[in-house]
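What you see is the complex with one protein chain gone and the rest in place.
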Amino acid sequence: MTFLFLLFPSLIAAALAAAIRRYRSLVGWVNALLSLIALGAAVKFADHAARGGGASVFGPGELLRADGLSALMMVCVAAVASLALFLSPGFGRESQYSPSQLRRYQFFINLFIFSMLLTVSANNVGVMWIAIEATTIFSAMLIPLTLTKPSVEASWKYILICSVGIALAFAGTVLGYFDFVSLSGRAENALNWPVLLASAPSLHPEVMKLAFVFLLVGYGTKAGIAPMHTWLPDAHSEAPTPLSAMMSGVLLAVALYAVLRWKVVVDATLGDGYTNKLLIALGLLSLVVASFSIVLSRNYKRMLAYSSIEHTGLMCIGLALGPLGVFAAMLHLVNHTAAKSMTFLLAGRVLHRYHTTQIKGVSGLLKTMPGTAGMLAAGLLATIGLPPFGLFISEFALIRAGFATGHPWLMGAVLILLAVAFVAIIGHLNRMLYGTPPEGVAVGEKGGRSLALLSLNVAVLVTLGLALPAPVETLLNQIVRIVSR
Amino acid sequence: MTGYLLEIGQALLALLLAPGLVGFIRWLKARLQGRRGAKPWQPYYDLRKLLGKEVVMSKNASWLFRFAPYVIFATAVAVTLLVPLVAAPLPFDAVGDLLVVVYLLLLGTFFLALAGLDPGTSFGGMGASREVTVAAIAEPTIALAIFGLAVGAGSTNLGRIVAQTLSNPGAVINPGHLLGFTALFIVMIAETGRLPVDNPSTHLELTMIHEAMILEYSGRYLALIEWAAALKLLIFFSLLSNLFLPWGVATTLTPGALGVSVVALVVKLAALAVIVALLETRIAKLRLFRVPELLGVSFVLALLSVTSSFLLR
Amino acid sequence: MMTLFIMMISAYAAGALGALLIGRGALGRGVAALGACCGSAAGLTLGMSAITSGRTFTLASARVMPVAGLMARLDGLSAFFLIIIGLLGLAVALYGYGYSASYERRYSLRMLGAMLNALLLSLSVQVVADNALTFLISWELMSLSAYWLVLTEHDWADAVRAGVWYIAMTHSGFAALVAMFLLMSGGDLTTSFAGMRANAAALSPAARNAVFLLALFGFGSKAGIVPLHVWLPMAHPVAPSHVSALMSGVVIKMGIYGLVRVALDLLGGGPVWWGGVVLGVGAISALLGVLYALMEHDLKRLLAYHSVENIGIILIGIGAGMIFQSYGLMPLAALGFIGRLYHTINHATFKGLLFLGAGSVLHATHTRNMEKMGGLIKRMPVTALCFLIGAAAISALPPLNGFASEWIVFQSLLGGFNIPKPEVAMMMPIAVGMLALTGGLAVARFVKAFGVTFLAIPRSQEAEHAHEAPLPMRAGMALLALACMALGLAPFAVVPMMGRMLAGLGELPDTRADFTLGLFLAAPNGLPNGFARMPPTLVAAGLLILLCLTPLVMLLLRANRKLRVSDSWGCGRIGQTPRMEYTATAFAEPLRRVFAELYRPTKELTIDFHPESKYFVQSVEYRSEITPWFEKYLYDPGLWFIRLLAAVVRRLQSGSLSAYLVYGAVALLILLLIARM
Partner (left out) sequence: MNGHDTLFAQLSTLGASVTLLFGVVLLWRRSLGAYIEAFRWQSLVLSAVFALVGYYGHDHELYIVAVALLALKVFIIPWYLKRLYQRVGGEREAQPYVNIATSLIVAGLLVMLAYAITRPLVMVSKLPTRGGIPLAVGLIFVGLFVIVSRRKALTQIVGFLVLENGIALLAALCTYGIHLIIELGVFLDVLMGFLVMQVIVYHIRNTFESIDVEQLNQLKH
């Protein structure tokens, strides 16, 4: 039942946006409020899971299912979604978008949210695949909201690369299922997680290996794992701010979630050695690519995008480091969601004020918009893993897991790469914060409401940095149990 | 008690002898160069003359300028209390060892250099700059020489070193000892501003070091400084003689022994004076920037002495 | 104990919060200063009581951190460093109250006050940390607060640049430390140091060496050993002066603390070459530090370089100690470590003092360039006196504290001939030579620093109109000046304490190095008893007496007591201008020539003559620069390499869609083939 409250609000919102011909700020408000319902539902699931309750299923053929892992993802998605919706354009009188654009925006972004929520609540791998493909489609429609050359280019690259990737993932799905069929014949709801997992041990390792490769490359494309990450900087830097916040904040996580789900199944077949090797390899590659790309990046939105790749790589490595690693990676996922959604939204504010995405075009931020500057600094320092923010702890735990599972050299490399990214980002940050602002840039902070909302993220980050609330911890431990069974 | 009296006694002796030593060297040099030269006790007259004159002080100078001479003089005297001139071991051995001696002299140099800078003339600055340069580069040699001696005696304590050398005279001719002596001799020349490092009897800005610093001084202050400089010379001489060739130094406080030791001291000082005088008549002053090379040589010698004392132990 | 600890923590926290809330204005500064003062006072008492009682206390263990709990334990070493922090914190807080007044409405006093308190807080927690996690977190917080403090005057570029360099170095150090602790604790950072000691014993030699090297790098980057020192001369000058005092006096000492804690305490000593490496690094740092300092004309940069030198001196002692330890010459080892820790606190005091003095000068003349100063001794006498004391102390002149600690280290090095292996033993005299050379050069440098800054004629308008520092600043300086003298005169009180404090670390014995009675070391293998003796108190007394006697003697000799003030002698020229003065550059010239090999100075002399005849010179321009060749030969290549890699990686994102798709396809095929292998 709760599933309806989780999924329907965004559908209704989309319908609303579609139904009301001329966009009014009322629509924006209503949709934002609707998203809170979904958030409530997600929290309910999380709460249920944190109380140690088993997975709850729903729908024909147990279409939907929510265990600890899904619940966590739901919360992340729903939370970022409502944050983005509340900070979406089209609330006040003036806006850089025309009503029709705003209408389109509202319509697609809600569908986008819907498909992400569906992804994490789907019980059936097929349905999950469909939902992820849908996320690509809807977000691709949103990127060229204003028809600028870059945005069109970005959207084309985005949709083509991701569609191909997702298609490959489908091939992987088919292969996984094929082995199942060739063993135990066709069965009803054979594609549901529990069933797959139950039969996994008896599947053929060879086939599952191939299947996992397809799945990793496929969903990895969406998760921004190198070398399939190439669409990411373009899309994230060109999309409307709330969308890029969502993409960087949760979309990557959702895709990673799909990989993780399959990893569990494949591990059940071949033991975790194989998947771990692949994940570590690609994760490390992503780290290298991302951190070195940050060094020379001239565009702050792209810099943020690269750092998202970096963190995805980090999570991949974490997922490959046994229970401790999974714990760390999941914690990192939550932290990163909070930090990245915030920084992207702030970057949007900066862009709105300075009208440039070039780092060297932005200077004296502390003077022009102190609030934003402060929070941007906080967000970026959090992103590069400084205390007292959550990412410090999660990265820390991750490194620790690496040493505990006997990967000192890997961890050495990770530490070095993190240091490189650290220095690069802090250099770019300082370039933006200090100095004298260019002429014609208005001085003074506006829009306290959004800053107030974003300070919630800061609060989350600091909380997770100083003390891990018991429910979160139990939830994470439950996830660890789900993943490394 | 006698010990303490003796300490004071030897300090007074040093104060008395010091100007004479300088005068003697000057006289000897004059003679060697075929001049009649001033009487050896000329410096005493000079001191009295200076004491009688009024002080003319630069208007740029601060209190430090007036304070420095006392510090310089005090440190010099303090050192004479620590160095075994006539007898060892002395009660004040407990107060200061070789390191203290060296660093007290350095304290004097420190203030002298500052005083040189105080009036703001280019001479003073030049002198100070050169003085500290020489002092800095001489420092490691001194330290190593001390090290060598201390390794021999198992202590940096002056009295102990003297006693050690006296107890086994054979040590005197071992290479470490001789090398150490040479090294310290060179350093002595540098520290006391003799040729070929500095020329005590010139006022050419190209050559002078010590004289440039004290150019602004006059009257009683100049007297103090000159006296201190003389003391420094005497101290180094006696260090050289008593640490390396400690014969004659009284180990018992009987009048006879003391008498002998005083005579011995005078003889040794005279001998060293002769050496220095001969040297200064033979060689010309080095260019300032060749001085480090000379000191480098001394450093190597000191290092060798230590090495040998390590290997021969 | 507990209460004192809580008081300290809460005072700092309160100060920080107060500063954040109130911010600018005398009240805001006052609150910040008050918090810092109370906190440091509490810390000071805590350390004192702990060290005098000679016992150790377990302070705090609460489940505050997500991954594990904070643990704090106070032993002799921690207590000693608490004292340093407290002492300096007190002075700095006092001074800062006055100093930061000039920041009103120019820079964020909120940040300054809050971060100062945060820094002190993290430092204090750092030294009592009893597990890796606590240590690392406080370490990172320390680096971060220091970083913000460096960025206080953020509207000039080199402050920001310095900040970035600083955070980069310290953070890479942090990474090394994380790795080190993880190696040592076998993955679990919550293991208390006691547990780690147990682990460390069990580690394989390779792992132990790795731990040691990581520690050397990690702590070295904070302590600023050559060649990891580059951030130091950048960051210290641009920070507010009282902050520089704190950074130079305490923050970099955390590197020493960590090294001693890990190498000596946790690892319990190691093979000879560890000590050798530390000794070598120390010697190099000392020499290069002092040589670069000599050539500096920026007062604060000079002091910063000097910190590098002193860290070097400290490391020489520690290295010697470690060598002795690995040969089982425990009393000597103890002597070395005592000398070093003693020097640590001494350096904290006089370096702090000098930075505060420099701050007052900066405050009065608004320039850090010595060539624009001069004659300040008349305009700001108190500052001048304090600076003089600091300079004398730092040049290891008796009877001040610098000499006392220098003396001990000399003594411990003299013990080198007890080392059986001559080739190892030879390191000691060389170290002595290095030490002496640095000492001598230090004298040269501080004659220059004090002479050019304070003496003679003002070289600029600013110096002409300089004014004495306000009371709080003078108070801060005076406090440290007194500390210098006290520490110098009462080593017999300080040293036994340290002996007791070190006892037990790395099976060191409780060494009774009692000054007044000479050093009676329980002597293994032929170490003579009563090694040497030096009561600085008596030396001081003697000097004082003689100083008083001399005028009396003069009286007795009926010396002329008249004094006439007039122009200084200008070779016949009337009237003396500042341009005739010896400049700092000129002062350092001889030494620059001596060490030209190392400085590799670039000279250019441009003379343009009068158009009519070449016998009239219109202007002579002489420019000479010294290239700091670590940046040039060590860091630039590294940065270049990173940039190169970045450029290569960058090319991946070529913008060509087909290329992107190829990456994906190739990745797919490769992985598939791997999967079939």
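Here the chain labels run A, B and C in written order, and each chain numbers its own residues starting at 1.
As a working rule, contacts are C-beta pairs under 8 Å (C-beta built on N, C-alpha and C of every residue); 3 or more make two chains touch, one makes a residue touch a chain.
Remember, predicted model here, so these are calculated numbers, not experimental data.
Asks: Using the touch definition given at the top, which of the shown chains does the missing chain touch?
Replies: A, C
Asks: Of the residues A:52, A:150 or A:271, I need the one that contacts the missing chain.
Replies: Of the listed residues, the one touching the omitted chain is A:150.
Asks: Thinking of the whole complex, not just what is shown, which of A:76, A:120, A:140 or A:397 touches the missing chain?
Replies: Checking the options A:76, A:120, A:140 or A:397, the one contacting the hidden chain is A:140.
Asks: Among the options A:15, A:160 or A:281, which residue touches the chain absent from this view?
Replies: A:160
Asks: Touch as defined at the start, partner being the missing chain; which of A:82, A:124, A:291 or A:478 qualifies?
Replies: Going through A:82, A:124, A:291 or A:478 one by one, A:124 is the residue touching the chain not shown.
Asks: To test your reading of the contact rule: which positions on subunit C touch the chain that is missing from view?
Replies: Touching the chain left out of view, subunit C contributes residues 650, 653-658, 661-662, 665, 668-669, 672-673, 676.
Asks: List the subunit A residues touching the unshown chain?
Replies: Residues of subunit A in contact with the hidden chain: 124, 126-127, 129-130, 133-134, 136-137, 140-141, 144, 147-150, 152-157, 159-160, 163-164, 167-168, 170-171, 174-175, 177-179, 181-182, 186, 191, 204, 206-207, 210, 233-234, 237-238, 293, 296-298, 302.
Here is the rule we go by: only the chains that are shown with their structure count from here on.
Asks: Specify the contact topology among the chains shown, as one of line, ring, star, complete or other.
Replies: Here the contact pattern is a line, an open path with two ends.
Asks: Among all chains, which one's averaged Cα position is nearest the averaged Cα position of every protein chain shown?
Replies: So the chain nearest the centre of the shown protein is C.
Asks: Could you find the two chains linked by the most C-beta contact pairs?
Replies: Going pair by pair, the biggest contact count turns up for B-C.
Asks: Computing the C-alpha centre of each chain, which chain sits at the greatest distance from subunit A?
Replies: That would be chain B.
Asks: Please work out the Cα centroid separation of subunit A and subunit B, and write it as a whole number of Å.
Replies: So the centroids are 79 Å from each other.
Asks: From the mean C-alpha coordinate of subunit A to that of subunit C, what's the distance rounded to whole Å?
Replies: 45
Asks: In angstrom, rounded to a whole number, how far apart do the mean CA points of subunit B and subunit C lie?
Replies: 35
Asks: In their complex, what parts of subunit C are in touch with subunit A?
Replies: Result: residues 64-67, 136-137, 140-141, 144, 151, 154-155, 157, 160, 163-164, 167-168, 171-172, 175-176, 178-179, 182-183, 186-189, 642-643, 645-650, 652-653, 657, 659-661, 663-664, 666-668, 671-672, 674-676 of subunit C touch subunit A.
Asks: Could you please specify the touching residues of subunit C with respect to subunit B in the complex?
Replies: These residues of subunit C touch subunit B: 374-375, 377-378, 388, 392, 395-398, 403, 407, 410-411, 413-414, 417, 422, 425-426, 429-430, 432-437, 439-441, 443-444, 446-448, 450-452, 455-457, 518, 528, 530-535, 538-539, 542-543, 546-547, 549-551, 554, 557-570, 576, 578, 580-582, 586-591, 593-594.
Asks: Inside the complex, what are the residues of subunit A that reach subunit C?
Replies: 156-157, 160-161, 164-165, 168, 206, 209-210, 212-214, 216-217, 221, 227-228, 230-231, 233, 278, 288-289, 292-293, 295-296, 366, 386-388, 392-393, 396-397, 399-401, 403-404, 408, 411-412, 415-416, 418-420, 422-423, 426-427, 430, 433-436, 464-468, 473
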